[in-house]
Structures are given as structure tokens and as C-alpha cells.
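Structure first, commentary second.
All protein chains but one are shown in place.
So that you can tell them apart, the chains are marked A and B in the order they are listed, and the count of residues begins at 1 in each.
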Amino acid sequence: MDKYIRNIYRGVYTVLVGMRVTIRQFFEPNVTHQYPYEHDYEKKRNVREIPKGYRGQLYNRIEDCIGCKKCEMICPVDCITITGTKLPRGEQLWDSMNVVHLKDGTEVIGIIEGDDKKIKSEDSITLTNITSRLGSQEVIDRLEPSGAESRTATFSGDEVSRVVTRNPVVFYLDQFDIDMSLCMYCGLCTEVCPTECLVMKDSLEGIEYSKFDRSDLIFNFDKQEMYSKGGTEDVEAAD
Amino acid sequence: MEFTLTNFIFYGFALMTIASALVVVTVRNIVHAAFSLMVTLFGVAGLYVFLQADFLAATQVIVYVGGILVLILFGVMMTSGRLEMRIHIERGQLLLGGLISLMLLMLLLTVIANTPAWKNLTDDGTELPPTTERIGELILNGPFLLPFEVVSVLLLVALIGAALISRKEVRDE
Partner (left out) sequence: MSDFRAMLASPHFNVSESFFPNINLQDGLNWAEEFIQNVVLPRLPEAVASHFPVELGTVLVMFACAGIFVGVFPLLPLVLVLAERKVSARFQNRTGPMRVGPWGVLQTLADGVKLLFKEDYIPPQGDRFLFLLAPYVIFACSFAVFAAIPFSQSILVSDFNIGIFYIMAISSVIVMGVIMAGWSSNSKWSLLGSLRSAAQIVSYEIPLGLSILTIVMLVESLSMSEIVASQSNGIFSWLIFRTPFTFIAFFIFFISSIAEVNRTPFDLPEAESEIVAGFHTEYSGMRFALFFIAEYANMFAVSAIAVTLFLGGWEGVLPGYDILGGFPGFVIKSLGLVFLMMWLRWTLPRLRVDQLMNLCWKYFIPIAFFNILGTGIWGLIFPEDTLISTSISCAIIYIGLIAAYKVAGRTLAQRPAPQPS
């Protein structure tokens, strides 16, 4: 009889203990990560950040690409397609140009007057044939004559942070396609790239690029418009 | 015969009872017979409702359908692999069975004929008071107390017997 009653006690007691455990879990926050709708990984428990060097989607900084085709050659699955055009001797897409970076972040593209293109801090720089500018309205207002085809502006040496020379183009890429549906993420192409312009993204965008159509996974990195003379503004805007 | 809703439902129940009872005795498949018996028992319960014996009707369902029929089905399913069977009856047994059936029929007819005041209870529209209380009075506080107690003792003995048969052998140590 003693055992019988003790059995009942134990039965009821253990059930109640179990129920206490489960009801505590009931009021715990949930750990489910509503993945496509929630990106704030840090707020969730037990979710790691994407590590550095993760092999995500391939990306090519086409401005730095020299079209050497090493990546195309080394790719084991032939997912990279590159075709380039070399202009005949003597032809070029544009003349040599200068890009003046001002200290307030403005970039102005044109040709620096005078033969000597060395810049000293005391000198003032006069740009002619300005084709593109990116920056504050204040600088844009200084361009004169405003609205004309050929514009000129003068900057003092204090304003200028650096001047870059953009060489004339004699070779450009017609096509730089990477088919990510074929890519096996071996990373060989990024290792052979001499200019380090072909990289694998180790950020969230390098992971989340699923598409509904396989043809959407072919990414084009060639920027034809970059090489057309009038379109330099687009290049600046795209950056 | 006047067509009323009550009559319609009553004859429905009667037909259901008789038809399913016929199926019980004629069908080959023994499990079908058992399930058909369920319909018969339901029909009888319905007829009890028409006699305004509601307690009895519910008891009919709870005891026969919920208890005894389940037991029958257990027996059928666990014992025999053969479900189709042709029942072979000896001539002498046929005679005996017929005799017993005839006696049962005569008994029922006698009861029907000798019942005084045989009338349709629902004709005059009066509803009888619920039977539960009167059954309780009769069984626990009236003339049927002794039979009730005897039956319950019998059931208790059967219960103890079942427990004794089914219990594990206790080894002497």
C-alpha cells in the first residue's frame, strides 16, 4: 500500500516537473530565423556571420581588368567567357585624359592645360574640355562657360587632392560573362588574376542571388558604354 | 395508415433493424455479419426511443455496441484466419433449431397478445416522464433490489475469475 501511494505521488510529481520545464520553454524567444525575410543575423542566437574569404558570387571590377583571359583558361568548368577587341594601330577610343580629385570628393575629368602635368600644391590647375564632373553644385557652378560644349575651370592647388591620368584605350572587352549556374566555386580564377580585379564576394550579396530562370545567372561584367567617349558620366555615376 | 414524420422514422428504424438482422444471418463474411449486427442494435435502440425508453436506448448502444460487439469483433479477428465460411447444418440440428425458433416465436406472440392496453404512446401527444429516475427507484429501492445485487455479485465473480485466469504465474521462491 505504501508503494502504491508512493507510486501515485511520483507519477503526479514527475509529470508536474516535466510540465514546468516545457512551460518555461513556451515563454522563451524562438530561435527560428525567417531567412529570406530577416537579414539581421546578429540579433539571432546561434547564427554566425559570413567568414572572411568565403567563396561567394564572382565579381569582376571591370575598370581594373586587363583582359588577360587567365581566368577563362584556368576555369575547370568553363563558366567564364571573354572576348576582347583590339583597335587597329593608330586608333584609340579617346585621348589621354586627366581626372582631378578635389578634396571635397568631387571628381572632374578634362585635360590639364600646359605641357608640364606635374602638380605642386602652390600651382593652380586649369582644366579644359571638361566632359564629366561629380560633386557639389558649388563646383559645378564654377565650370565656365556653363552649358557649353567645351568647359573650363580653374582650381587652386589647395583644393586638389590628386590627379590621375587616364590613358587612351586601344583594347577593350566586348564580353565578360560569368555563368554562375556552372561555377563550382573553386576560386582558381581569383588566384590567377594578375590585377586582383576578379574576386568572390564574402558578403550577403555573394550568397543571395538565386533566380527563377537559369539564364538570369549569367552575369555580364563588360561595360561597353564605359568606352564610348560621351558616356564617361555613366561610369562615374555607376561607381 | 397516416403519413406522419413519426411513422416515417419508426418504419425506417423497423426496416433497418429487420434488414440488417437478415444480413447478419445470411451473409458469408463473418466480419460483415458483425458490423451488420451493429446496425441491428442501433435500430433496436431507435425503437426504444420510440417507446420513450431513452435510458434503455442509450444503455443498449453503450453496452451492446460499445462493449459486446467490440468483444465479438476482437474474437473474430484474433482467432480465425478464415472469414468466408459455409455453415454446414446436420438434419437433426436443423430440426432442433427450428423447434426452438418456433417456441421463441410463440412466446413473443403470446406476450404481444396478452399485453393489456397496447397502444401507441405518442398518439395523444403526451410525453411520458423520463425513465431514468423510475428505473433507479425500481432497481435500488424497490422490488428488483435482490436480483440486481445477485447479478452484480455474479459479475464480480466473473471479473475475479477473468483476472485470475489472465494473471501471470507467480513463481515460489
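In this text, a contact is a pair of C-beta atoms (placed from the backbone, for glycine too) under 8 Å apart; a residue touches a chain by one contact, two chains touch by 3 or more.
Everything numeric here is computed off the predicted structure, so don't read it as measured data.
Shown chains touched by the undisplayed chain in the intact complex: A, B.
For the options B:10, B:35 or B:144, the residue in contact with the chain missing from this view is B:35.
Between the chain not shown and the residues B:15, B:51, B:77 or B:109, the one that touches is B:77.
Within chain B, the residues in touch with the undisplayed chain are 3-6, 29, 31-32, 35, 38, 54-55, 58-59, 61-62, 65-67, 69-70, 73-74, 77-78, 130, 132. Along chain A, the points of touch with the absent chain fall at residues 6-13, 15, 18-19, 21-23, 25-26, 28-32, 34.
Convention: only the chains that are shown with their structure count from here on.
Averaged Cα coordinates give chain A a centre that lies 85 Å from the centre of chain B.
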